[in-house]
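Of the protein chains in this complex, all but one are displayed in their positions.
On to subunit A.
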Amino acid sequence: MSTVVSADPLRSSGLRARFRKRIPQAWRTPLGVTGAAVAALWILVAVLGPVLWPYGPLAQDFPRLEAPSGAHWFGTDELGRDVFTRVLAGAQVTVPLALLLVGLSVVVGGVLGLAAGFFGRWVDETVMRLTDLVMAFPIVILAMVVAAALGASLVNAVLAALVVSWPAYARVTRGLVVGVRTADYVLADRLLGFSALRSLRTDIVPMVVGPVLILATLDIGTATLLLSGLSFLGLGAKPPTAEWGSMVSTAVQNFDSWWLGVFPGLAILTVVMAFNFLGDALRDAVDPRTAGVLGKAETR
């Protein structure tokens, strides 16, 4: 991969040189950089919000179902709303909720996994059997059932997605903790008078955080897809909220107006791909050290 990076035309600029020092080599793969750029772009769109919108996302001021043109880059929808504006506005719904979902999954799964790995015995048994229970169901179906039971709303869609997504984090965290827990350096620090809590904080958590954050980055794409999927099925965002999944859903009813589905679909696609590339690059960057979690990296 590094040969590809050295062909980068930007490498000679001073800013780029400073950038290179800060960012690890493996991050600087073309895919990693592309992913980071696209993800940053979508986050920027979500943050800036109305500043970038040419029209109101709910304004029904235009002729209906008009093909893309200079005035309406992505055309207009069946209610005469500007699709370009709605795609940009959709970033404010899906991207923050996907980040929130992944953040909550990391917290819930991470805490349960830490407890399971660290305390072992019945805590471990209970948490692991719970993860088995959830993982035994097909993820999307279970999320649909939970979302339907809670009632259709964006908050409930996030909760439903949380129910299906925390076990992965619990399992990964538990595995890492079990690997580190009985390492000699942990025992040595306990002998020096560390309490279990201090040992967890100083000796164990820092070795677990890296891999879990990589998993989280890889998972942002999946979370986006899951949330849009629930909205597509009518179990998430309610009309007239501009949300990519529900926009694709209305496009299904107007199949000959291709722009209705293609542009929000492309938005979902780019977000998912961007975070996957970013996560992959991140994982490649830290992978040799993932073995270090088990305390043996330096011997290799």
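Convention: a contact is a pair of C-beta atoms (placed from the backbone, for glycine too) under 8 Å apart; a residue touches a chain by one contact, two chains touch by 3 or more; residues count from 1.
We adopt the following convention: contacts and distances are computed from a predicted model.
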Name of the absent chain as recorded in UniProt (options "RNA polymerase sigma factor", "Cytochrome b", "Phosphoribosylformylglycinamidine synthase subunit PurQ" or "ABC transporter ATP-binding protein"): "ABC transporter ATP-binding protein"
Selected from A:A196, A:V252 or A:L266 as touching the chain missing from the view: A:A196
Candidates A:L187, A:L213 or A:V262 - the one touching the absent chain: A:L187
Subunit A, residues in touch with the chain not shown (by the definition above): 183-185, 187-198, 202-203, 206-207, 292, 295-299
